[in-house]
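Every protein chain except one is present and positioned as in the full complex.
Chain lettering (A and B) follows the sequence in which the chains are written, and residue indices restart at 1 in each chain.
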Amino acid sequence: MRRAVAAILLLAAAACRARHEAPAAATPVAAPTPAKAEPGLGFLDGARDGTPQEGGTLYRRLGGEPTTLNGILQSSAFEAEVLQYVQRNLFDYDASLRQVPGLAEKLEVSPDGREYVVTLKADGVWEDGKPVTARDVVFTIERIRDPKVPAPVYKSLFEDLEQVEALDPRRVRVRFKEPYAFRSMAFVLPVLPEHRFAGQRFLSAKDNRAPLSNGPYRLVSWKTQESLELERNPRYPWQRGTFDKILFRIVPDNGTAFRMLMAGQVDENALDATLKARIESNPPSDTCCRVVEFYNLDFNYIALNNRSPLFSDTRVRRAMTMLLDRASLVRDLYRGSARIISGPWAPDSPAYDASVEPLPFDPAGAAKLLAEAGWRDTNGNGSLDHDGREFEFDLLVSAGSDIGRQIDEMLAAELAKVGVTARVRQMEWSAFVGKVDAGEFDAASLGWSAGDPNPDPYFYWHSSQCPPNGQNDGCYQSAEADRLMDEARRTLDADKRTALFHRLHKIFRDEAPAIFVVNPTQKFAFTRSIRGVTTSPLGIFGIWPGPLGWWKKAE
Amino acid sequence: MTRSGIGRLPGSARVALAVVVALWLVAAASPAFASRAREIHLGQRLAAPSATHPFGTDDLGRDLLARVVAATPISLAIGLTAAAVSLIVGFAVGATAGYAGGATDLVLSRLIEVMLCFPVLFLLLALAALLPPSPLTIILAIGLTTWAGDARYARAEVIKIKDLDYARAARAAGASTPRILVRHLLPNALPPLIVSAAFGVAWAILAEASLSFLGVGLPAPAVSWGGILSAAPTYIEEAWWLALFPGLALFLTVAAYNLLAEGLRAATTEGGRKA
Partner (left out) sequence: MTAYLLRRLALAIPTLFGIAVVVFLLVHLAPGSPVFGSSDAIRRPTGRAAEEMRRLYGLDRPLPERFATWISRAARFDLGDSFVDHRPVGERIREALPNTLLLNGLALLFALAFAIPLGVAAGGRPEGTFDRLSGAALFAMYSMPTFWAALLLQTLFSVRWHVLPLYGVASDAPGGGLSGIVDRVAHLALPVTCLTYGTLAFVARLVRAGVAEAAASDFVLAARARGASRRRALWAHALPNALLPVLTLLGLLLPALLSGSVIVERIFAWPGVGRLYLDSILARDYPMILGLSLLTAVATLLATLLADLASAAADPRVRDGAIS
């Protein structure tokens, strides 16, 4: 199926499992500096002119059907976008990635960093009138831990939970086995109404399709494969949205969604470079469009299997990076809407050191490096070889990713010129993940998408996380990098931690464990009358108030 | 063995044969286009057909004509091999079932029925998506999902022939079953089998294209017409040529093989007997 737009596959966000001592309160991630001034790019949508129209319907688009409306069972963005209106989290991220109160008003942590106490707000209430209580929170966390419940997003966050209990109707104590600096992120968590699940099998409960709301809107109807309709929840005590109704249209195909946007049948739609160009070349109509473009924390990279004889030598890996013309990619494939990265973070991440320059595009230099590493054409067949092994490999990419395939084909073309044969192999998603997670590949095109602001590289680059234990799929092993990552996770002081990340960044650039490609922009189009859009490094949706703050300019 | 020769083919089939031969010639000449087919020119993405690019360019600026030509040998080879697999397996199973009769026939007929009861594309999809991607897998997948039709056919033919005099005579003379099958039954069953084979090639080429279109076909870089077509829906508004030309090549090939098969069928059956 045509999946949601552009951004490359493999949404694997950071799982907060690193061991760390917690600060006294939730550490705000340093507010990221706004992107360099370029037309249309920025963190905040400055269009605040006009008076909000009260009432009316907001038409949103979903790229696929939600599989459930149970906050714990949710697995994809389709569920999250609907649930955001219906079930509030204990805490949320605001546009500057600070953790702000949601259903809960206070988060306290013990001196040893292992124990947290969450205090709920006094007036949180379900749409049936019952209050949101600590028992609901305990129920939710117990369900997450339940081995019979597949909770893909939250399970790993509570893996080293020791105990959870309600201290009183408004306070919950949660104790973990170890302290961890980014632990507070685990409390960006929805809450389930315990009283609704009594007497039903959790996985097949009716509430999974018709959730009880504690948020500004409630579910009215769900027409499978067609639409979901929400209306105001009259019991919601806090900041309401301006719309009376929200209608989600389920439109899997990007082309159709685009056409619906132009016709005013949806008020927002994600864009890729092609669609953005189409908007810019189309004559403007009454309803369409305003384009909002910004950089978030996502990036793409090509993982190299460091354990393979092909890529175990640092010089070879550097050569690979030097053979990808990233400037041309940005210019021609992304039409300028991307930034080259030199390490496994987006430039707006606090861990990124802007002074670490990316390796240049230098085929001659790359050829020299390859020769130094022992790869020459000894048998005269036009292809490099070493110890009797020809330099050829499969470059895997997931079938749904056009951009990934295009990048790979560019790389393969350049590699062919120096005598390296890369076969671009598109694989169906599940099979692709199977191979990558098992470490059974030579090179694979991957993407990283931030579900939360955690910059910790431990799970992706530490030698203890090689397959099958973790997600260091290429099994990069460096004693020094390991040491720095371990130390950073133990460091409480944000500045010291950042300094450590910056040193890591230099190592990642020099040792090129993977080919770091680009950090592309996120692009959205809105009908002209929509205002109040806030962007953030986490995107448009995963923040508070996020879409709740949108409004339509009254005529 | 049909001694009909080309002369007995109806006119349309002769044209079809010429087209098929031309296609194979194009396939033979395709290595000359291979490098041009791989050249990426990001600055000329999705260019409309012109003098320099008669078929236009694709989403990476590669010349579409070169790509379509370069895809020819793969599409043809897969089609032929898959049809061959289907025919061989089908004949073996079907002839054995028809000849042996009794319990063997019962069991084998059930097997044939099992394969026939599957929507072919379902099975193809499952096989192609679930097995490791390679040309061999695709060939096997297509061949193994279509052999049942050939088997049913072969079984019916063998049943018709096995009690005829010359077969009985051979049996009386002590010839072994495989020998009878191959030396006596096969030559007489051959004409309809050849017809079936020609249809099979057309179907196999279509099947491979469908799989590639759905994204579970040949892995790049071994690209086929279906593979080129799989990118067409994304750019359907800007680049109609991406859909038109590879599809045209596909259509021409399939039509040619179908026409050839029709002609062979007409040539090998006398007096309007339904083949």
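Here, a residue touches a chain if its C-beta (ideal position, glycine included) is under 8 Å from a C-beta of that chain, and two chains touch if they have at least 3 such contacts.
Keep in mind that what you see is a predicted model, and the values were worked out from it rather than measured.
Across B:A77, B:A92, B:A156 or B:L190, the residue that sits in touch with the chain not pictured is B:A156.
Residue A:K155 is the one among A:R98, A:K130, A:K155 or A:R278 that touches the chain missing from this view. The hidden chain makes contact, of the residues B:A202, B:L218 or B:A267, with B:A202. In the full complex, chain B contacts the hidden chain through residues 106, 109-111, 113-114, 116-123, 125-127, 129-132, 152, 155-156, 159, 202, 206, 209-210, 213-214, 229, 232-233, 236-237, 240, 243-244, 247, 250-251, 254-255, 258-259, 262, 272, 274. In the full complex, chain A contacts the hidden chain through residues 1, 3-4, 9-13, 15, 63-64, 67-68, 73-78, 80, 147-150, 152-153, 155-156, 159, 203-204, 208-209, 224-227, 247, 249, 251-253, 255-256, 259, 265, 398, 400, 428-435, 437, 449, 451, 468-471.
We take it that only the chains that are shown with their structure count from here on.
Chain centres here are Cα means. That of chain A falls 44 Å from that of chain B. Every residue of chain B that touches chain A in the complex is listed here, in rising order: 38-40, 42-43, 45, 59-60, 129-130, 132-133, 215-216, 219-221, 231, 233-238.
Those residues of chain A that touch chain B in the complex are listed here as 2, 254-255, 274, 278, 328, 331-333, 399-400, 402, 405-406, 409-410, 412-413, 416, 423-428, 431.
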